[in-house]
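All protein chains but one are shown in place.
Order of writing sets the chain letters: A, B and C. Residues in each chain are counted from 1.
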Amino acid sequence: MSDTKQYDNDYENKWCPGCGNFGILNAIKKSLADMQMPPEKVLMVSGIGQAAKNPHFLQCNFFHGLHGRALPVATGAKLADQDLTILVNMGDGDCYGEGGNHLLAALRRNINLTLLVHNNMVYGLTKGQASPTSRRGFVTKAQPGGVAYDACNPLTLALSQGAGFVARGYCGEIQHLSRLIKEAVSYPGFSLVDILQVCISFNNVNTYQFYNDRVYKLEEETYKADDLHQAIDRAMEWEDKIPIGILYQKETRGYTQGLAPLQSGSLFSQTYDPEQVQKVISAV
Amino acid sequence: MSDTKQYDNDYENKWCPGCGNFGILNAIKKSLADMQMPPEKVLMVSGIGQAAKNPHFLQCNFFHGLHGRALPVATGAKLADQDLTILVNMGDGDCYGEGGNHLLAALRRNINLTLLVHNNMVYGLTKGQASPTSRRGFVTKAQPGGVAYDACNPLTLALSQGAGFVARGYCGEIQHLSRLIKEAVSYPGFSLVDILQVCISFNNVNTYQFYNDRVYKLEEETYKADDLHQAIDRAMEWEDKIPIGILYQKETRGYTQGLAPLQSGSLFSQTYDPEQVQKVISAV
Amino acid sequence: MSKDVTVTIGGEAGQGIQTVGDIIARVCHNAGLYLMAVNDFESRIRGGHSFMQIRISDTPVFAPCQKIDLLIALNTDTWDLHKNEMAATGLVLLDSPAKEKKDESKEKLPEQAQEKNVVQVGFSDLAKDAGGKIMTNTVAAGACLTLLGAPFSLFEQILTQKFKEKEKVLENNITAGRSGFDAVKNTEFPQKFNWPSDGASKGKLVTGVQVLALGALAADCRLAAFYPMSPATGIMIHLAEFMDQLPVLVEQAEDEISAINMIIGASFAGVRALTATSGGGFSLMAEGLGLAGITETPVVIINSQRPGPATGLPTRTGQGDLLFVIHASQDEFPRFVFAPRSVNQAFDTMIRAFHLSEKYQVPAIILTDQYFNDSLWMTTREMTVPEEIERFVTTDADMSSPSEYKRFKVTESGVSPRALPCKGRALVGVTANEHDEAGHMSEKIANRNNMVEKRLAKIQGMAEEMKGPDRYHGESEFLVAGWGSTDGAIREAVDQLRSENVNIGALHFSDLWPFPRKKAADALSDCKHFITVEHNASSQLGLLIRQQTGHSFYKAICKYDGRPFTPDWIAKHVTSVLEEIS
Partner (left out) sequence: MSKDVTVTIGGEAGQGIQTVGDIIARVCHNAGLYLMAVNDFESRIRGGHSFMQIRISDTPVFAPCQKIDLLIALNTDTWDLHKNEMAATGLVLLDSPAKEKKDESKEKLPEQAQEKNVVQVGFSDLAKDAGGKIMTNTVAAGACLTLLGAPFSLFEQILTQKFKEKEKVLENNITAGRSGFDAVKNTEFPQKFNWPSDGASKGKLVTGVQVLALGALAADCRLAAFYPMSPATGIMIHLAEFMDQLPVLVEQAEDEISAINMIIGASFAGVRALTATSGGGFSLMAEGLGLAGITETPVVIINSQRPGPATGLPTRTGQGDLLFVIHASQDEFPRFVFAPRSVNQAFDTMIRAFHLSEKYQVPAIILTDQYFNDSLWMTTREMTVPEEIERFVTTDADMSSPSEYKRFKVTESGVSPRALPCKGRALVGVTANEHDEAGHMSEKIANRNNMVEKRLAKIQGMAEEMKGPDRYHGESEFLVAGWGSTDGAIREAVDQLRSENVNIGALHFSDLWPFPRKKAADALSDCKHFITVEHNASSQLGLLIRQQTGHSFYKAICKYDGRPFTPDWIAKHVTSVLEEIS
């Protein structure tokens, strides 16, 4: 086991004691340590929300952007410098609500980023409104009659759009989650890890108890993560048992691979050549 | 056969002669006529693009809104007055590009609207850039090296998000398309009809010839539109044969059904009752 | 002389500061005292530091005070953070560490334990004794109320209201409250009120968000679409409370772009519709605002300001969006911008904004801020609902020939008769493109000019509806100009300065766009100098006044730290500006 201390910083954590985000934070540290990624080689990008505060609590480079907009920022950074290792932290509202369109695009663009969604099925930071993953009937102050539509299923969504790495983790299974994150980071395309996260302040339905009673590990079954239909079926399990692990993985072509201007290295690493630029402009 | 003339107006059509949109327009007129919907009972809502001009060429009520934003406008109108019959026309860029987040939400919200996507796999009005449904390798002036990612599959997307009515039409099969539209309008929830539309000006890959060689009708097979996995498989067919028809249909709970304030009729139809309002306010 | 006491209750988020504050506020309110309270909290759910500051008086109060008379510190941080704000005669009630922890924490407390104005009270221990730590808040409220001189019976009344459905809980709370009462009954505190035994409350106690919601109801708002964003979310939460009593639907949208487009759709379909957000959400709505502009669809948008840029300080207050909302969205179209100064005016503004928005078929924007929204205010006036809602719509019956109806008929006033879709034979068509009278896209030069001129023609009528600045000692040599929620603090500062014989008054701008140019110029023309007071760094009101009237502010007093003005602070800064002048 490697040292996770290197990722600790002395910035005060702002989550509620007992929040599931702590498990996720620890899993991230562990996976980074296991991959021997020094803090200065990590770029964390996030949106806005409780989940999105995550990068502040890690010793690393970070860009804590706008609500819903982490994926475009991460995409831009990766296009600029494909040598960066980028992890994206988003909340469920952040990613599947405000940021839905960017997720759709990221799934297709298949750029090499790892997206970790802290899915607590509620808007935490804004004090408990329904999120896209809140289940039908979930009662909040904004939805006093209960949520009146079915929850978004981010896993089937990703599967339907050709994603090559689709996994689900659970904040209560830190070892398991850290393995998932490692796999996701090493996957050479876009990887989604949707993480079941307990919010002790605003979601009293999807509690540790709820998950502990239902969660099972795909790795412990004879499950092979190479069949789309099976993956969809597993992704749709919920009421009685909930699978965690890699649901689906396949080889894909990473976006930056074929792009002409990236053939001689990252945009960042190439040098400005006034003669060449002048030549090109003068030739117009 | 009923009279489609009632939907003609004398506003000059602005599409290219030979555009696949004409077939769609005719199919819409035919389905409205068959359903005996007088022009004044129809509300067409659209975004911006060639497809979205459609409402101008029909005698009806219409709201031609912003690029990507037709679904929220239509949703607002339907929430205000659930008695309206609303058809939404969008382009593929409009709906799956700029408007992707609203589509995701509409699929879950399952409000009773019919969405007709004129899918020409290109941005027509802005002169031929790739759209989310452009296939990998499609060359345009903005993508001189060809599109470098896989196309969005709107049908599997809808299926993955619990949609209750998912169909595909083709602008070259007007009768068939008009039947689909009728079915979609009568479906009591959100219905998506993705329509293969030929753009003679900017898409020289997905031509009439291309489709005529590949398109087949699900109704002419022993296909039953009630199996999610089969629907997904059909939705993913493309290279050699392309199914049109209803891919999937199931019973769902329409969004407005359970909402408290709509129990005594549409918001629009309820009358302002100063005494009741005063009572409620004074009781605070 | 009138009594004026500021009580601050501070601790960690999640400790129940608001519960303590609410009880105190309600007891005082029920007894016929006046009060206002500000809520100060961080953008987190637990931990950190937050406080509620209640100003209680026997005359009306409209702004917080700088000096704390009584500090209820639920943790030692609170005392640390506020000790410099204590009034000379101020008293601190500090929770003493729980019995079992006393030993370890003793070292931490030597200092404050020795301060003579700090009284340690075992809030949590007493609560535990009464039945549970959860009642710490009741103990604290009890202690505070004793010091203020409240009779226990009034306290008991409120507890009974609060816990009426749970007998055992009520019983325990009364015990807890009593132990708080008793704990400090011998502590001296100079600021006791005369508690009228038969006092009747002088009005309603409401928060800004609540009044905005009630105003929307009174305006017959039917659809409220929103995406959660502090400090606006509360407006929608309060509206949602009425969904089963009134025909109002609160719809949480997938994002702010959707929210504004939804209300445009709803308004087009015939119901009054509202959205509420803060600056970030408003940014996302800019394009939709233009859609309302060109389709001439009435909508009401509340932008509750907080400091930016971008996410900024989500739970703090600011006034940085004035020029943005006036100019937001490409090209030009008429809109209303209002910034109410009080809960009374906010209630009226909601009604007026919906009315004027429909009358002129333009979007109306209401600017509030976190300070206004999250504070507790007293309204001493009935919130009266209109007898009737004038809808300014036309139907087939009003037309000689419905088939020839044209949504954008050019008229002198710029306002075209508005029919609703699917409500008769008249067809209604609108588009985000430039269009002809029938709502069809048109690129013709003459038509374009007609339509631009038609839309802008409305400005004349709209401008006539605008009220000039509200004048407070408006004939004075010097004037302080402000807008929105800062009015209470400004007026009180003016009172202070006038009591020191400064010849000063105030102008309050609530109607900001179309700018009441002539009325503003008139109100400004006689003063020697005017000074602006705003929660931004560039004096946006000052710039607007200069742009619209040519009158220049002498100096801008700007505060952009996210915390509300106090009258003292304003008075002090105005004084130094005046010294500079003379």
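Heads up, the rule we're going with is that a contact is a pair of C-beta atoms (placed from the backbone, for glycine too) under 8 Å apart; a residue touches a chain by one contact, two chains touch by 3 or more.
From a predicted model like this one, the values you see are computed outputs, not experimental measurements.
Interchain touches from the omitted chain, evaluated on the whole complex, reach A, B, C.
Summary of contacts with the chain left out: across A:A51, A:A77 or A:V198, the touching residue is A:A77. Considering C:Q460, C:S552 or C:S576, the position touching the chain not shown turns out to be C:S552 (whole complex).
Contact with the chain not shown here comes from a single listed residue; of B:F57, B:Y123 or B:Y272, that residue is B:Y123.
Per the touch definition above, the residue from C:D398, C:E443 or C:E500 contacting the chain not shown is C:E443. Among C:I134, C:L170, C:L323 or C:A521, only C:L323 touches the chain that is left out of the view.
Residues of chain B that touch the chain left out of view are 14-17, 48, 50, 66-68, 97-98, 100, 123-127, 129-130, 132, 141-145, 201-202. Taking the whole complex into account, chain C touches the unshown chain at residues 42-43, 257, 278-280, 282-284, 286-287, 289-291, 293-295, 305, 307-316, 318, 320-321, 323-324, 326-333, 431-434, 441, 443, 445, 448-449, 452, 456, 536-538, 543-544, 546-547, 550, 552, 560-563. As for the chain not pictured, it touches chain A at residues 11, 14, 39-43, 45, 48, 53, 55-56, 59-66, 69, 71-81, 84-85, 101-102, 104-105, 259-262, 264, 267-268, 270, 272, 274, 276-278, 280-282, 284.
Keep in mind that, in the parts below, only the chains that are shown with their structure count from here on.
Separating the centre of chain B from that of chain C, both taken as means of CA atoms, is a distance of 42 Å.
A straight line joining the Cα centres of chain A and chain B is 31 Å long. Under the contact definition stated at the top, the residues of chain B that touch 2 or more other chains are 101, 104-105, 259-260.
For chain C, the set of residues touching two or more other chains reads 243-244, 254-255.
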